[in-house]
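All protein chains of the complex are present and in place, except for one that has been dropped.
We call the chains A, B and C, going by the order they appear; numbering starts again at 1 in every chain.
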Amino acid sequence: MPILSLGDAIRDHVADGDCVAMEGFTHLIPFAAGHEIIRQGRRDLHLVRMTPDLIYDQLIGMGCARRLTFSWGGNPGVGSLHRLRDAVENGWPHRLELDEHSHAGMAAAYCAGAARLPFGALRAYANTDLPAHNTAIRSVQCPFTGETLAAVPAINPDVTILHAQRADLAGNVSLQGIVGAQSEAAMAAKKLLVTVEEVVDQLPPSMNAIVLPHWVVTAVAHCPGGAYPSYAHGFYSRDNAFYQRWDAISRHRESFMAWMQAHVLDTRDHDGFLGSLGWKAA
Amino acid sequence: MPILSLGDAIRDHVADGDCVAMEGFTHLIPFAAGHEIIRQGRRDLHLVRMTPDLIYDQLIGMGCARRLTFSWGGNPGVGSLHRLRDAVENGWPHRLELDEHSHAGMAAAYCAGAARLPFGALRAYANTDLPAHNTAIRSVQCPFTGETLAAVPAINPDVTILHAQRADLAGNVSLQGIVGAQSEAAMAAKKLLVTVEEVVDQLPPSMNAIVLPHWVVTAVAHCPGGAYPSYAHGFYSRDNAFYQRWDAISRHRESFMAWMQAHVLDTRDHDGFLGSLGWKAA
Amino acid sequence: MTGASRDECMTIAAARMLRDGCVCFVGIGLPSAACNLARLLHAPNIVLIYESGTIGTRPNVLPLSIGDGELAETASYVVPLPEIFSHYLQAGRVDVGFLGAAQIDRFGNLNSTVVGPYEHPSTRLPGAGGAPEIATHARQTFVMLKASPRSFVAQLDFRTCAGFLDGHGARARSGAPGGGPGAVITDFGILRPHPDSQELQLAALFEDATQAEAIAAVGWHLQVSPQVERIAAPTQVELNTLRALHARTREAHLRPVQLPGWVHA
Partner (left out) sequence: MTGASRDECMTIAAARMLRDGCVCFVGIGLPSAACNLARLLHAPNIVLIYESGTIGTRPNVLPLSIGDGELAETASYVVPLPEIFSHYLQAGRVDVGFLGAAQIDRFGNLNSTVVGPYEHPSTRLPGAGGAPEIATHARQTFVMLKASPRSFVAQLDFRTCAGFLDGHGARARSGAPGGGPGAVITDFGILRPHPDSQELQLAALFEDATQAEAIAAVGWHLQVSPQVERIAAPTQVELNTLRALHARTREAHLRPVQLPGWVHA
């Protein structure tokens, strides 16, 4: 497991056309990695994420995505993702295919992927219109009771990208706090990239901690603040004001493009991004 | 969630004929609860456990069990469970029905039970003779790929009984260390009894700890040493010498019956059991 | 007359419906305020579950997002998200689920997916999230949604969550494990399902709301219960507690973020 710069990690491991899952349920969202994908101009990505957040709004608005697998696409506590809406409603900057689920369905699909099963069964989607619009929602019959259950195909991303609190020098990664479906998305992936707040000699001992083992981790990039404006429990809190500001920035194509140019395209890396927002190294 | 004496907990919540899972993978095996079931003379139980250990050998030898769902029935690191063998090979004290799985199959069955799904799918049992001898091992076809997978029916015990390190006064229970399939067996159960080393005002804060929530716990019994001769991480270690001695005790019906009479039937409770083995309150 | 806003009336009405000790699956916004208000008032032992995986949460301030750090810090414990949906919700271990939506119909079915046709929507909404399975599995659901003919509609554009389907026992016949919408708390009062038809009918009005207002706000021909209750005005204690919670929340969310190793210019 090598420790790479984020630029090298994305260059080496994320290709045009890949299926990419950047998970994090409000917490530990890999913003820095998403920005680097935008800087490197990846195209035609199949993006997967339970809750497309601002970072997916940005990727979609910048034309990186061909397809989106998701279950809830909003700005949490604020409202719409305007770039996602513009893509779906108006095909701008181009058409976006949707593979739409519920949270329970996405969770089951990640779990199946992590276990290398081809599908997950669950009691879901009953009497909703979702299956009529998604051929990836089917049914399976219990071979014991005859009951019919919903079935979703496993998600096995080409690359899963996470942000976590810590990695050790061997490449073991530990996460604390709200962990969403990150562990399952990680274990389901063909490659796993992780940005971390800190790299330590040894993870703090914690017998039943949530750890991603080094031989499952493809590369680690040391990227402090890499979840900002989302948060990293124990390091910094969520910049709720930024999430609120994003509503105005993203509402119009012009203000969105200008912001992306100034803060992502014209910055070299995550430190540059933070600097462009008025942060100065202490 | 009431805190009961172990005697009352078993009296109120374990009935003849029940399906009972007493889990614990080497660690935290609920010996005290098993002894109390023997003392109270329960009959016709359907016992479930991945690794029938000494406590199941005792329950079977004392005639409490009608059926056994399991995946490995030995004395770990020592050899056979002689009472289990005697029941299967010679029908003593009476016939025992077997519902035999692999660990992977049992784990999938508990997970399905915990999620209230009727079956679990897994890649297992391929090219083995187990399915030919167990109609509870079937197959299911993936509705996406057409692949055939193994299927096992959910396990939903009438009662799951666990031993754990701690409960708080509200009845939340926390486990540390090797946790086997305890959490899944607990969530799969219709009733959940837990014996604990200590009852505390509040569980030690540990964000991602393994906790069984109070509204899932039917009753807690305070029973220090309740996993002995198995162990409770942070409290006492496994009495390996006892496991080795059990081989000779259990090898013959007479020595087994004499031991059970002296140490279980003729003792009032777990303190009495420990006393009969030469332990004295410090 | 306490000068309560309609948002406050909705929140307090919802809080009053929650009995102590019940297990609630909470959403962001009004439901989160209602559940925490109940906890601070008459239901200190209510168990709040947020779908991010926090269980037994006791936040001091309301979260802006479903996964705020405050929720994890004050939780009894935090589990991976798949467990929330499989071991808790699907397993039938949730008493009350809260739902919102963009549209509701007369049988409590909900739309939070699209306005217009799915393939070419005029408005793409955020989507289902955890709602379809909350609607299916929670023992009962409470819907919180402000009323207008655009939100309380005769015909949904998309059914994201099952309420009572076409009513007259259809939900029970479909085998849905949960009981469906027990109440719709809106800004004029409360709708409840008719015992036979399950059609939502006006069951209660806020102190200063009128039946005419209710009928005008609903896009179908609203049935009115023979006995429309008058909802008691918020007490001073209720209102003070709620306002203090909101004040604490505003203050906390104004606190600037500290990023280790950086200062903000």
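Assume contacts are C-beta pairs under 8 Å (C-beta built on N, C-alpha and C of every residue); 3 or more make two chains touch, one makes a residue touch a chain.
This one's a predicted model, so the numbers in the text were calculated from it and none came from an experiment.
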Among the chains present, which touch the one that was left out? A, B
Across B:11, B:103 or B:245, the one contacting the chain not displayed is B:103
Sort through A:211, A:257 or A:277 and give me the one touching the missing partner chain. A:211
When the complex is taken as a whole, what residues of subunit A touch the one chain not shown? 114-117, 170, 172, 174, 187, 203, 206-209, 211, 213, 215-216
Note that subunit B touches the chain not displayed via residues 25-27, 50-51, 70-74, 76-78, 80-81, 84-85, 88-89, 100-104, 107-108, 110-111, 122-130, 133, 177-181, 183-184, 210, 224-225, 228-229, 231, 233, 235-241, 243, 274, 278-282
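Note that only the chains that are shown with their structure count from here on.
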Give the chains in contact with both subunit A and subunit B, ordered by label. C
Count the touching C-beta pairs: is A-C or B-C ahead? A-C
Centroid-based (C-alpha) most distant chain relative to subunit A: B
Taking each chain's mean CA coordinate, subunit B and subunit C are separated, in whole Å, by 41
Per the C-alpha means, the centres of subunit A and subunit C lie apart by a whole-Å value of 27
Which residues does subunit B have that touch at least 2 chains other than itself? 115-117, 207-210
Among all residues of subunit C, which ones touch two or more of the remaining chains? 72, 78, 86, 90
